[in-house]
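Right after this comes chain A.
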Amino acid sequence: MGAEPTVSLEVQIVLRLADYTLEVAFQAGDAPLSILGPSAAGKTMTLRTIAGLERPSRGRIVLNDRVLFDSDRRIDVPARHRRVAMLFQHYALFPHMTVAANIVFGLQDLAAAERTMRLDRIVAQTHLDGLQNRYPRELSGGEQQRVALARALVTEPEALLLDEPLSALDTHLRAQIEYELLQTFQVYRGATLLVTHNVAEAYRLGKNLLVLSKGRVVAFGPKSEVFTRPASLEVARLTGCKNFSRARAIGPHEIEALDWGCRLHTVQELPAATAAGELRAGIRAHHISLVEPEAVGAVSGLPENTFPAWVVRTSEAPFGVTVYLRLRAASEGFQEYDLQAEVSQNDWRRIQDRPQPWQVRLPAESVFVMGK
Partner candidate 1 sequence: MDFISQDLSPLWISLATSVAATTITMIAGMGAAAWRQRRTGPLSPIIDAIFLLPLVLPPTLVGFGLLVLFGRNGPLGKFLLGFGATVVFSWPATVIAAAVVSFPLMYLTSRAALDQVDPHFLQAARTLGATEWRIFRRVALPLAWPGVLAGTILSFARAMGEFGATLMLAGNIPGRTETIPIAIYFAVEAGDMRAAVRWSAIELGISFVLLAALYYWTHAASGGRARWARSRP
Partner candidate 2 sequence: MKKFSVLLGVVAAVMLLSYPAVISGLARDSGPASVSEITVSAAISLKDALDDIGKKYEGSHAGVKVVSNYGGSGTLRNQIEQGAPVDVFFSASQKDMDALNAKGLIEPKTRRDIVANTLVLIVPSDRDSGIHDFADLAGAQVKTIAVGDAATVPAGMYAEQVFSALGLTAAVHGKLVLAKDVRQALTFVATGNADAGVVYSTDARSTSKVRVVATAPANSHDPIVYPAAVLKSAHNAAAGGTLVEYFAADDAKAVFQKYGFAIPPR
């Protein structure tokens, strides 16, 4: 193909709901956008307004220079003309139709020959060969998802919306389907939006990230930026950060973490403090490292941001250990911990029998400081 037109989806909507008002504004190109947020934050609603299944109270939705919705000009294109395909959380495969019939459902306006050609092509692409005459109830979860995806993609939509694409799958299938989805995203040339409440999924599947909380956008941008420089405490928490402390600026790159009882160097600039002069510091659990005593060289001394820590308790997960630490002296109560660190099993085995206190390091480049 020659120069392809750029893909653009512009969304700016307000939707008044029973429990809250959804107010969302963003733009998406052909890089997949993950929409992350807790349940009932408005993620699925946003998708539904783009697909034309819900009508916003006001706003504008423009896809590739086609106005799909504009409350000022009273434009509301019906769903069937929007060329927006949606993958529902439970696939919504028509139970009374075969796989083939499901897939070609959206191709009624095409000639039979073209329909068959597209069907064969998508069946090959989604590895569904041999299943064309089966019924959805005869398929596994992964196969059903592929059929739903095929059904959506075969209509060559301009936008693809996925509602919690992995949540209905058994855990052991998720990695496989995730891989297939990534392959699909690479080939598909259209706006891709996916909604999920799973932080890791949002990170792996999308290139950009939009974080929604109670109907409002609290973060929007490339995923690395949102993760390493969360704009607020809420965004940090929604993106999975577990360690927070009130903080006070001491120097341009130095803060005192009040809840942790230590002073930290930071790499990023300190943001403006709140009116009360308060900052918030945060660090992700897997960025905290337990320092080998051997690494403590006689000359350089301890690396910066390294402190003695005592273990309060641990929690073993299948592939790692969560260690709950205190930076202050011997614990007064079982629950009182300052930091939560994720340590690999190997590291844990090496260190678990050492005498306490251990040395823990909070790398300066992993500490983020928020103004609110």
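Candidate entries met the following condition: all candidates are chains of the complex that A comes from, given by their letters.
Basically, contacts are C-beta pairs under 8 Å (C-beta built on N, C-alpha and C of every residue); 3 or more make two chains touch, one makes a residue touch a chain; residues count from 1.
Bear in mind that the values here come from a model prediction, so they are computed numbers and not experimental data.
Enquirer: Among 1 or 2, which chain makes contact with chain A in the assembled complex?
Expert: 1
Enquirer: Using the touch definition from the top, list the residues of chain A that touch candidate 1 in their complex.
Expert: 51-53, 78-86, 88, 90-92, 94-96, 105-106, 108-109, 135-139, 141, 144, 151-152, 155, 168-169
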